[in-house]
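Here is the structure we will look at, set down as structure tokens.
With one protein chain held back, the other chains of the complex are shown just where they sit.
Now for subunit A:
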Amino acid sequence: MSGSKKMINFMGARKVLGIMSICLVIGSIILLATRGLNLGLDFTGGTNVVVESSTDIDIAKARQTLEQAGFEDAVVQQYGSSRDLSIRVPPQEGIEADQVGQRVFQTLEGKVGELQLKQVEFVGPQVGDELRDQSGLALLMALGLMLVYVWFRFTNKFGIATVAALLHDVIIVLGLFSLLRWPFDLTVLAAVLALIGYSLNDSIVVADRIRENFRNTRETDPHVIVNGAINETLTRTINTSFTTMLVLVALFFFGGEVMRAFSEALLVGIFVGTYSSIYVVANLLFTLGVSKEDFLIPEKEEIDEMP
């Protein structure tokens, strides 16, 4: 361990932060259970139309026009700028499903300005259901495979701690999406999956160093060992997260409407992930009572016990 660098006592605030983490996770789970996610078109089915005008569009008027035409449940929103409008309509009765988009466009054209059709997306309810199932499965599969990986990679307490950190990150990100009603679509799912890979990787680097230091030091106080390991990997942890966040910020501001939710998910995720790789992993290791004995090469006791 280096003597020249200043040590931050990370473990000092561990109880307070641990409680905060638990509260956030529980809060997120409650939100997800009660409010659920604001599922995007990919998962609910329906039609989404994006129109563009040369002048600003009056949203209230657009809403009213649509209402009069029988699209009472249309969700009308600005799309990036005041000249772009996104209209989302749930699956309709009576109109041939794949023609809803055209209808919506015709309804609005001329009424709220000279419009140009930018994008029409129609997803059948059946396809939506399937994508939802598939995505849920993908999420579980990713978590499951990470579990298997961690199980091979670590044993006992370290495995539990890293997986807990992973779940912590994913649940909090999903919870935030639920709280702020940010739309959750396929690209956000991609972001969450990428986050799973990223978060685990982050935790592994820290956990690895903790393990290494337990083995290579004569120090016996787990507090000092863990704190040292976190301090040693701190620059790396922050630098990696920082560079990744730099590109995500670029994506957030310049990537357009499609990439906004994607970069939001990852920005939040990486922030939480960085925190969790420092605190959640170490915190849980303490709670599970990690000690130097965990790293001694186990002696074959069973044989001695045989009569």
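Here is the rule we use: a residue touches a chain if its C-beta (ideal position, glycine included) is under 8 Å from a C-beta of that chain, and two chains touch if they have at least 3 such contacts; residues count from 1.
FYI, contacts and distances are computed from a predicted model.
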- request: Leaving aside the chains on screen, match the unshown one to its UniProt name from "Ring-1,2-phenylacetyl-CoA epoxidase subunit PaaC", "ABC transporter permease", "Protein translocase subunit SecD" or "Nitrite reductase (NADH) small subunit".
  value: "Protein translocase subunit SecD"
Query: For the chain left off this view, which of A:Met11, A:Leu37 or A:Val50 is in contact with it?
result: A:Val50
- line: Across A:Leu32, A:Ile59, A:Ile160 or A:Ala190, the one contacting the chain not displayed is A:Ala190
Message: I'm checking contacts with the chain that's been left out. Which of A:Ser82, A:Gln116 or A:Asn156 qualifies?
response: A:Gln116
Task: By the contact definition given up top, give the residues of subunit A that touch the hidden chain.
output: 2, 4-5, 50, 52, 91, 93, 96-99, 101-102, 116-127, 131, 134-135, 137-138, 141-142, 145-146, 149, 153, 186-187, 189-190, 193-194, 196-198, 200-201, 204-205, 208, 232-233, 235-236, 239-240, 242-251, 253-256, 258-259, 262-263, 266
